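Note that this is a trimmed complex: some chains were dropped, and none of the rest were shifted.
Going in written order, the chains are labelled A and B, and every chain counts its residues from 1.
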């Protein structure tokens, strides 16, 4: 089956920043993304888990974007501007996709 | 005094407080007892809807007090003023950075609606009436404290703060709990006694039971916070978490007396001023002051001040309000 090279970017970020991130992505020309829930985790700012939340102040989500390789830099610039001062993680993986016209 | 003690004792041994204590103990003992996030959120929606609706229906029944406008205004002023006092106290009592101090201060100007709900339930249990519009005052006190805290920071050189943008402003003013509280208040007001009758077997009868389960969850969360963030509580920080609500309650008392509220109204004004936010403000702080340490303000607000108000604060404030208003 015909596949095409692409990049898969996964950004783990606080709930409260989600809409700010996706707005920035959209402005940077990202045409698609999915948001996955995160139940808990641990990092430099300590451990947390969703069961411990009364407020939505602490939860995180994972935003996944699959994009054409040539758009990676624009995306990373946009993402970095949002996550810069916040906790969170950005990782990039090489992938192949079906139906490249969608990206 | 003996009346206060008996009230305090009665309060401590109510199902509501004991449920909180159960949650606290369970999570300190690291039991895996937990209430699913969706269920906790569902219960908080229920509580906000019910308390708002009942407040509105009571305004519809007893008519609007001319004092409503002034009381709302007083609430806004208190919410904006208390962070400044809290900030000052924090700089005296603790070694917190200005940034952390401002973030903590914002929480103490704003309010905890569960503390308010618990106080209403104590008043009801003792048959002490209060102004129905106090729930509107509660809503009005949620946000000003945030602006006040951001102003404190920007004054000291704005580099720390991302400041306030219009998105954040909308998020704060239209946050779910404010909208639900005010909306339910309006519905209760419009539909009045008839509306209340239609749904009272949903929002009145089971109310206290739901509050028990909700406080069980609050206990679990507070316990987890203390387990994780307890190390952060130096003696000064801990003292602040107990002193600040007392200071706040005095301001509330002053305002309530000046406004000429009923005994119940004065007590609620004290409770609002004494309580610290743990929903709206933490979320706003994560956006506006991302470098401030969240476990500091969450542990203080939820792990120290909330239990203090729930167990000792509320009966104390009610006792004082009764004594000074001759209620």
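The working rule: a contact is a pair of C-beta atoms (placed from the backbone, for glycine too) under 8 Å apart; a residue touches a chain by one contact, two chains touch by 3 or more.
It should be emphasised that the depicted structure is a prediction, and the values quoted were computed from it without experimental measurement.
**Student:** Given that a single representative of each chain type is displayed, how many copies of each does the whole complex contain?
**Tutor:** Here the complete complex works out to A x3, B x3.
Quick note on the criterion: only the chains that are shown with their structure count from here on.
**Student:** Would you kindly tell me how far, in whole Å, the mean C-alpha position of chain B lies from that of chain A?
**Tutor:** 34
**Student:** Which of the residues in chain B end up touching chain A in this complex?
**Tutor:** 34-37, 40, 44, 162, 167, 217-218, 220-221, 224-225, 228-229, 278-280, 282-283, 285-287, 290-291, 294-295, 298, 302
**Student:** Spell out the part of chain A that touches chain B in their complex, as residue ranges.
**Tutor:** 14-17, 19-20, 45-48, 50-58, 85-87
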